[in-house]
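For this view, one protein chain was removed and the others were kept in their places.
And then chain A:
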Amino acid sequence: MQLHSIKDVLPDSVSSDFQNLNRVNKQEFCHLTEILFQFLLEPKEVKRFMQQLLDFAGEHGMSAGPLRSLMRSVLLVSQGALKKNLTAEQMSEDLLTLGLNEDKATYFSQKWGEHYPALSKQAVGQTLKVNQLVDMEWKFGVTVGTSEVQKAGSIFLQLKLMVRRGNSTQNLYMELTLPQFYHFLHEMERAKANMDSFN
């Protein structure tokens, strides 16, 4: 089976799962699609996803087990499609190849197209980031005096950068003098101008 979304060999269950999906009626299919996209847009909400499937199974007199494995297959195809940046058309082709009937394939790929910008934004957000800056706090003031100089009047700026390292956040504290601050500001403006040129 040649799919756009997945180049590896598919598990056996996938074909039969999609056949089973054909037996679901239109209204139920719409509901399932909604649940699926909600999860794809918020992949951290696993519990909620599971609960929604359980509720759905209860409402429509299905058993939860087969429903879960069915959704697993749909998820597999969807996640592969997202990785490969599939268009709505390509998604539709894949679904038809997998044996989904035309109505459902068209509906699903239409929803795919609608949600695609949000989905890819979410996927970009999950792209590997090294030492990502999560937050920055600052304060600045005047040094009034020190143990060496009774009356001073120099301006200082203190920055606290919160950097994500793996699962935890590391705090970096630093101090800048006024010239260093202006240099920092200037460099950041240059970086931003450079980034903006990519638009």
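As a working rule, a residue touches a chain if its C-beta (ideal position, glycine included) is under 8 Å from a C-beta of that chain, and two chains touch if they have at least 3 such contacts; residues count from 1.
The definition used in the following text is that contacts and distances are computed from a predicted model.
*Asks:* One chain of this complex is missing from the view, so tell me which of "Transcript variant X1", "Solute carrier family 30 member 1a", "Proteasome subunit beta" or "Chromatin accessibility complex protein 1" is its UniProt name.
*Replies:* "Transcript variant X1"
*Asks:* Based on the whole complex, identify which of A:K26, A:R48 or A:K83 touches the chain you can't see.
*Replies:* Only one of A:K26, A:R48 or A:K83 touches the chain omitted from view, namely A:K83.
*Asks:* If the hidden chain were put back, which residues of chain A would touch it?
*Replies:* 82-85, 120, 123-124, 126-133, 136, 138, 140, 143, 146-152, 154-159, 161, 163, 172-178, 180-185, 187-192, 194-195, 198
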